[in-house]
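The structure appears below as structure tokens.
Shown here: the complex without one of its protein chains, the others still in place.
Order as written gives the chain letters A and B; numbering starts at 1 within each chain.
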Amino acid sequence: MDMKKIISSTIVFSVLTVSSITAVQATYSSPEVQAVSDETVTVYSSRKEHLIKPLFEAFTKDTGIKVEYLTGKGGALIERLKLEGDNTQADMFMTVDAGNLWYAGSQDLFQSVQTETIKSNIPVHLRDPKGLWTGLSVRARTIVYSTDRVKEQDLSTYANLATDQWKDRLCLRTSKKVYSKSLVASMIYNQGEDKTGDIISGWVNNLSATPNAKDSHVMNSILAGQCDVGIVNTYYFGRLIAKTPDSPLKLFWANQDTTGVHVNVSGAGVTKHASNKEGAVQLLEWLSSAKAQVIYGSLNKEYPANQKVASDDVVSEWGSFKQDEMNLSQAGLLQARAVRLMQIKGYR
Amino acid sequence: MLSVTNLSITYKNTQVLNDFNLSLKHGDILALLGDSGSGKSSALRFIAGLDTVTSGSIELDGKALSSNGSHLIPAESRGVGMVFQDYALFPHMNIEKNISFGLVAQPKVKQRARVTELLALIGLEGIEKKYPHQLSGGEQQRVALARALAPAPNLLLLDEPFSSLDKNHRDQLVLQVRSILKKAQVTSILVTHDETEADSFADVVGIINNKQLTFK
Partner (left out) sequence: MLKEKCIKSKIWISFIALLVAMPIFVVAFSWAMPEHELWAHFSENILSGLISSTLVLLLGVGVGVMLLGTVLAYLVVMVEFPGGKWLEWALFLPFAIPAYVLAFVYLGVFDYSGYAQVWMREALDLPGFDVRAGSWAIILTFVLVFYPYVYMMTRASFKRQKLNMIEAGRLLGASPLRVFFQVSLPLARPAVAAGVLVTLMETLADFGVVSLFNYDTFTTAIYSAWGDFRSIEVAAQLASLLVLVAFLLIYFEKKSRGQAKYYSSDVTNKKPYQATGLTAWLISLFVFGVFMLSFAMPMLQLVIWGWSSVADEWSAKYFDLIASTSILTISAALITVMLATFLALPSQCKKASIWLKSVIRLATLGYALPGSVMAVGLLYGINQISIINIHFGGESINHIIYGSITLLLFAYVSRFMAIAYSSIEASAQQIKPVFTQSARLLGASRLRLIWQVYLPMMTPGILAGGLLVAVDVMKELPATYLLRPFGWDTLAIQTYELSAEGLYERAAVPALIMVVFGALLMAVFQYLDKKSSRTS
């Protein structure tokens, strides 16, 4: 019987693999550990690694402070922070969507940071009133349309997409994504729940396809002719145009005669139990600085939160627009109601 | 009437059987006696249509079943029954379902009647709803025989069916099975390595020795 041989060779094999791999890992990670100073800021982030790594590297270069980070899903990271309590390693929590930031604040995970630098860099409506979190980049969610099949003068507001002329011509992203939730939350804030409910019903009625998982799919569907209009975040449009500049797609700024385009932020806050508060504050201030804001804009085609910084060239080409000035914490407050409404109206 | 002509078997480059010829009349019972590795089981499996061999032809009741070592009619349509050394009863079916497995073409009522008839023949009335693992070895072997007989095969092959039974049971069962087969008038071939068993079971005893078949 060869069972023993099999078991023992398996064990030997795995021990060898594990140890050789650990050795490889050690040799690869050791040079990075040799940072200029020993000081480290630890960040939990729901922004993906490739979007934050260049920023943190630039920060380390400027200040000598090393940044350690752990990416994850917003809701899950908040849960982890809550449970870790004062044992947490995180000095900063970084996430997208005002709703997530507001919720982390409401769960007592942040401490107030209101330095002069931040106050002068970031406008007040993009910051938490109590200074718990700071918006660092702005993304607009607006209408995108096929230049082949839609005339610009037929477009006006988000609500207009619920009217009969768009029957079987509309594509939307799933209601499960925070950006859809915050948009609907802003509509509830501006127009009330009843009116918003009617608009959602109209949207659902006009859909020509099951709501898409991603904004990029919405635009692909328009390009393929499955639908003619949709609602997307501007930076997804930016990425698509960067790849295929000739796409017959254009952005339309919604609600210019009424409340303005719905905007959202990505942002960060210093955690309540930060062990390196000074470092974290320094990082936050640096992220709001002109230098970092330019990187933000060019990395992801977003709008800078710092109004003194000009938009990225590509982004500027789309023109300027009127923003919805609703205080962003409202989006957080109203999100649960928005979801409930979408679920009732059958917006998947 | 069964005739096997020019059967040769080679495995792993060694010839074990050379120019084996055999002919049996309807209702004959033959025993093939030989040591293990003598090719007797392979010959049986060739006749059943389960394995192919180097060369050889089979004809049963005027129909050519195999020629030149390969099969003209596949195992499922030869009308040849087989009883295996370890019975090969289906463990997930009760006795009734086991015996009637080969009778699907017939209506349910007829199937049931045939099962009852066969259980009476093997002397095991009333066990229709039992499962194989609830029977003794000898009982399982008799059920296996009933199952093989159920579709009324033209030829029955028995591959060392008694070897896993104890001596007392075996002697008794050998005679029982012989009388059952005689009653049913089925042409049969038994493969065994036990000479006494062969003598008491068969009308004719063939011995495979040194690649050749001789009759006793």
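Keep in mind that, in the parts below, a residue touches a chain if its C-beta (ideal position, glycine included) is under 8 Å from a C-beta of that chain, and two chains touch if they have at least 3 such contacts.
Keep in mind it's a predicted model, so treat the numbers as computed, not measured.
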Of A:201, A:226, A:258 or A:289, the one touching the omitted chain in the full complex: A:226
Touching residue (missing chain; options B:77, B:168 or B:185): B:77
Residue numbers in chain A that touch the chain omitted from display: 1-4, 6-7, 10-11, 13-14, 17-18, 21-22, 24-25, 28-29, 42, 48-51, 68, 70-73, 75-77, 79-80, 83-85, 87, 89, 103, 174, 176, 181, 208-217, 220-221, 223-226, 236, 239, 335-336, 339-340, 343-344, 348
Touch list for chain B against the chain that is not drawn: 48-50, 74-82, 84, 86, 88, 90-92, 101-102, 104, 131, 133, 147-148, 150-151
